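A protein chain is absent from this complex, but the other protein chains hold their places.
Let's turn to chain A:
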Amino acid sequence: MTTDDAADADATAHSSAWFAAGDTESTGDRIRSGSADAPADWPTLAVESGFAVDEAEYYGKLREATVEAARAAVDERERADDRQLLHAVRAMDDAERVANELAERVAEWAGTLFPDAGTGVEGCRDIAERDPDGPAEERVVSLASRVADLDRESDDLEAFIESRAPVAAPNLAALAGPVLAARLISLAGGLEALAKKPSGTLQVLGAEDALFAHLRGHGSSPKHGVIYTHEYVRGTRPEDRGSASRALAGKLTIAARIDHYSGDYRPELEAELDERMRTIRARAGDTAAGGDGGGSE
C-alpha cells in the first residue's frame, strides 16, 4: 500500500466512524444505526480529525455516547414491548374478522350485479379491480376495495408482530411462534400477567367459555385453549394431545417467566421442548408397532 492509498483508506474508514460529523444525527444515534465493514484505530483517527484532543477525551466522549445510545435503545424497546404486541394482535384479529364479514356482504350484493363474482376476500380483491358501471356498481367496487385494504392491513399487522415479538418476548416467541406468543400475551393481559399464571391456566387460555361451561357442570374440562393452534398440539394424535398440551404449556410458562424476569434468550428451551415432544410422539409409533405398553395415561 502506498502512503496515498493508506490515507485514502483512512479517509474511507473515517467516514463510517461513529464520531464522523453527521448532519443531524447525534453521536448516540450514530452508535445505534451506524455500521462499518471493519474496525479501525478509532481513538487515533478521532484525535487526528480533531474530534477529541487526546485519547482520554475520546474515551470520555465514547462513554457518554454509548451509554446514551444503550439507554435510548432499551427505553425504546421496552416501550415497544408487550403492550404493543397486545394491541397489534387484537387489531389483526379485528381486521381479519371485519374483512370476512364485509366480504360476505360484498359477495351477496355483487352476486346481483356481476354474474361471475367470486366470494370471500379473494372475490373482493377481484371485484375491487373492476370498472364500475353506474352508482350501484360503484358502491360495491368501493366496498370490495375496503375489504382488500383491510386484509392487507391484517397482513401488515402480522408482519409487525413477527418483527416485534422476538424482541419483547424472545423465548416465548421462539417456542410458540410470534403470533401465538402475542395471542397469549393478549389473552393474559400482558407479559407480566402471563408470567404469573400457572401453566394449567396458560394451557386453557382462550378456552374460557368451555372452561366455565365445565365448571357449571356442562361438558368436559378443556385440554387446550389457543395453544391448540401450535403444531405440537394440532399435529399430535388425539390420544396424546392432552400430554402434548401440558408439556407445551409447561415450557411456554417457563419461557414467559424468563422473558419477563430476565429477558435473555435461552435456545436450550426450544431443544428441550422438541425432545419432550419426540418422546410423546414416539408413543404413537410404539402402539402402532407393538400395541403393548400403552393406554394408561
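The rule we apply is simple: a residue touches a chain if its C-beta (ideal position, glycine included) is under 8 Å from a C-beta of that chain, and two chains touch if they have at least 3 such contacts; residues count from 1.
Heads up, the rule we're going with is that contacts and distances are computed from a predicted model.
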"SRPBCC family protein", "Glutathione-dependent formaldehyde dehydrogenase", "Fibrillarin-like rRNA/tRNA 2'-O-methyltransferase" or "Phosphate ABC transporter ATP-binding protein" - which is the UniProt name of the missing chain: "Fibrillarin-like rRNA/tRNA 2'-O-methyltransferase"
Identified contact with the non-displayed chain, of A:Ala21, A:Val53 or A:Val67: A:Val67
Touching residues (missing chain, whole complex) on chain A: 16-18, 30-32, 34-43, 59-60, 62-63, 66-67, 69-71, 73-74, 77-78, 167, 170, 262-268, 271-272, 275
